[in-house]
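Removed from the display is one protein chain of the complex; every other protein chain stays in position.
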Amino acid sequence: MATLGFVGLGVMGGQMVKRLLDKGHRVTGYNRTRSKAQWLIDAGMRWADSPRAVAEASDVVLSMVTDSKALRAVTDGPDGIVAGLSAGRIYVDMSTVSPAASRELAARVSSAGAAMLDAPVSGSVITLQQGKLSVMVGGSREVFDRARPILEDIGPKVTHVGENGLAVSMKIATNLSLAVQMLAFSEGVLLAEKSGIAREVAVDVLTHSVIASPMVQYRGPFVLQMPDEAWFNVGMMQKDLNLAQEMGQRLDVPLPTTAATNEMLTAARGMGLADKDFAVVFEVLARMAGVTT
Amino acid sequence: MATLGFVGLGVMGGQMVKRLLDKGHRVTGYNRTRSKAQWLIDAGMRWADSPRAVAEASDVVLSMVTDSKALRAVTDGPDGIVAGLSAGRIYVDMSTVSPAASRELAARVSSAGAAMLDAPVSGSVITLQQGKLSVMVGGSREVFDRARPILEDIGPKVTHVGENGLAVSMKIATNLSLAVQMLAFSEGVLLAEKSGIAREVAVDVLTHSVIASPMVQYRGPFVLQMPDEAWFNVGMMQKDLNLAQEMGQRLDVPLPTTAATNEMLTAARGMGLADKDFAVVFEVLARMAGVTT
Amino acid sequence: MATLGFVGLGVMGGQMVKRLLDKGHRVTGYNRTRSKAQWLIDAGMRWADSPRAVAEASDVVLSMVTDSKALRAVTDGPDGIVAGLSAGRIYVDMSTVSPAASRELAARVSSAGAAMLDAPVSGSVITLQQGKLSVMVGGSREVFDRARPILEDIGPKVTHVGENGLAVSMKIATNLSLAVQMLAFSEGVLLAEKSGIAREVAVDVLTHSVIASPMVQYRGPFVLQMPDEAWFNVGMMQKDLNLAQEMGQRLDVPLPTTAATNEMLTAARGMGLADKDFAVVFEVLARMAGVTT
Partner (left out) sequence: MATLGFVGLGVMGGQMVKRLLDKGHRVTGYNRTRSKAQWLIDAGMRWADSPRAVAEASDVVLSMVTDSKALRAVTDGPDGIVAGLSAGRIYVDMSTVSPAASRELAARVSSAGAAMLDAPVSGSVITLQQGKLSVMVGGSREVFDRARPILEDIGPKVTHVGENGLAVSMKIATNLSLAVQMLAFSEGVLLAEKSGIAREVAVDVLTHSVIASPMVQYRGPFVLQMPDEAWFNVGMMQKDLNLAQEMGQRLDVPLPTTAATNEMLTAARGMGLADKDFAVVFEVLARMAGVTT
């Protein structure tokens, strides 16, 4: 069994490492703040002092960070992952960054003699814990085949979508539906509520109906009680919708529902709700409908 | 155990009766075309010669027909369900009709001394066969409690949403998301495809992602191969979106994604695709994007 | 010169009669409230005691009322215009009603041996006083040619658009742009204002730019100071947009900007602004942008 490395042990990355340990993998990990990784060390994970050290100790190194800037912080420089890669190694980045940034990094990994895969996931921590996560993978088929068993131990659903960068494109093409589905869901809840149906009942019915995607199931109840801390806030969602719209213009694909929804996220910011989870489009629509929530 | 009646033994109604028979209920049924009911008679259903005869033979009578006109055909007149109802009986209509039509019928049933529930379902035949159907119920709580065990044998998820007519309102509030989710899904597939990902792969990833509602799971693959016969065609979907928009105007609820989507259904008709399943919004968008399908 | 009749002497109708008198026409008039017509009587108009009496006294009778209901009130019954029409007379209705209602009335006028034209106008009282009103006319070409000189004395721009009912259709096709232009104008004003340009300056620039339609010129300044009394309120505008959307669905014409704008009018009602002039879409958008007006 291959020796694994993992950089970025936040909520999502930490749970992934836990799953890998549970399946019997040997994992070396690194996180900017070591204390957050203590529970994994207690569970058997070895600690390394830098991303480079993780890469040097592993056949396959994975990373999961929040954005392009955080990715550069763990990949670049003398202590970065790229500096620790050598011929024949595989580097799998599971972060959601722009397709261009991902392809550029893959080229640098290739120059170091190693091979990269972009492997963003569709789902939240809950989906992961339920064992229902879906992983999209971009890169060469041969490298994908080698990394596949490891990713299936995270997933289980793993799909090779094409060359480097395409998995990130696929992720953006997926994420636009998150925002649109949430807004359409909100339209339905408000119609029901103003018809005389209790909001709790409307949410219960909709989250058990044919429109209840996993996202609707876990985010729909937010219209009853917004979480104090956003899972994915207005700005993060809008960043993805902007990437989708840029792709749409470059590739000549009109995106009518994405465009209409993005303007409602802008309204969320105008109304002072920028820090909230993007489910706050419900609140924007409710204010337009004269409903006090 | 109560004696049940069922009027309207089409694809959906027929399967419901089959489930009820399988659970040990005695069911008397009627359908406009008797030959279509032969398989149920073979399975133990008793036949009656009119909707009225069904009602007279049953403690609880259910109906499932396509629209308001078909509903009047089985409820009104000397051979209709209402004529066969007597004090203490329950009539459950599972069709999707307008809230006003449903309330008006409930009043007539009440005049006959019986009680009505509107109980539309969310889901297709597939959902029903998987035992995952969701039933919304409108009417008095007391009547609901009496009918509940029967509806759970169809469902299993059964929710009382409020007074007569509100379940139909809830259904319309649900259905708007069908069309919007399908259009957003289409935006994602076309973005992926024009990025260089095979359409089959994009559909596979999306139907296993967090946006994969049951509807996306069974209708998404239509963008690879449209069914010869529409499950729910452009006109039927547009009828529901129009009902949603009328509710929106009456109740002061703006519906931005519903409105944008409805115009794409109009375009489907303009492009000569009116007879297709409403998943054909994909084709409309593909033509706008210059993609030949 | 023909003897003219005019029923409906409100703000618009009254000014039309004044123009006709000024051009030397003999006019007999009727209004539900006689006192509002005193200034026209003082200016030379003869008074008649019913719509029927107006029709009996005139070669060409015109009407200008607010909606279908008001139109029926002056055309139907023993005292209505239709009862006073005889062979060879012309009846010109300038009201904005539904195409179906207009065609139905034209058929009744035809049965009475007379001929009807639907002749709605594009413009407000201000446009009329500036002598810039545009009149669209539906009906037979021969009747149009006979009525044309009279309508040009109101207009001056008079256009025959086709058969009965088509002028009303043309009016609806025109009016959708009123609402859309006002919303796009509002988007521009708010962008300018939040960039740091004073709202007055933005309005001044826009109302002198290439996008300054007559409507933008007279309604644009409403975003600085809403009139106490609506010229054309949210409900009236929404009625026209609904007629446009019904036509769009019947004729398979997608209306993306009309649909998006109609939802903002619904939001205006949700926000308690239903009684305002439809220029209040600015206020809706401003609240979404977090601007207090």
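So that you can tell them apart, the chains are marked A, B and C in the order they are listed, and the count of residues begins at 1 in each.
Operating definition for what follows: a contact is a pair of C-beta atoms (placed from the backbone, for glycine too) under 8 Å apart; a residue touches a chain by one contact, two chains touch by 3 or more.
What you see is a predicted model; the values in this text were computed from it and never measured.
For the options C:S50, C:T96 or C:S124, the residue in contact with the chain missing from this view is C:S124. The residue from A:L190, A:M264 or A:A289 that touches the chain not shown here is A:M264. Check C:Q129, C:S209 or C:T293 against the missing chain and you find that the one touching it is C:S209. For the chain missing from the display, the contacting residue among C:A2, C:L21 or C:I197 is C:I197, taking the whole complex into account.
Touching the missing chain, out of A:A37, A:L255 or A:L285, is residue A:L255. Although one chain is not displayed, chain C still touches it through residues 99, 122-124, 127, 134, 136, 157, 159-163, 166, 169-170, 172-174, 176-178, 180-181, 183-185, 187-192, 194-198, 201-202, 204-206, 208-216, 244, 247-248, 251-258, 260-261, 263-264, 285, 288-290.
Within chain A, the residues in touch with the undisplayed chain are 238, 242, 248-249, 252-256, 259-260, 262-264, 266-267, 269-270.
Residues of chain B that touch the chain left out of view are 256, 260, 267, 269-272, 284, 287-291.
The working rule: only the chains that are shown with their structure count from here on.
Chain centroids computed from C-alpha atoms place B closest to the centre of all protein C-alpha atoms shown. With respect to chain B, maximal separation of chain centres occurs for C (centres as means of Cα atoms). One inter-chain figure worth recording: chain A and chain C are separated by 54 Å, centre to centre, where each centre is the mean of the chain's CA atoms. As a whole-number value, the distance joining the C-alpha centres of chain B and chain C reads 43 Å. Of all residues in chain A, those that touch two or more other chains are 256, 260, 288-290.
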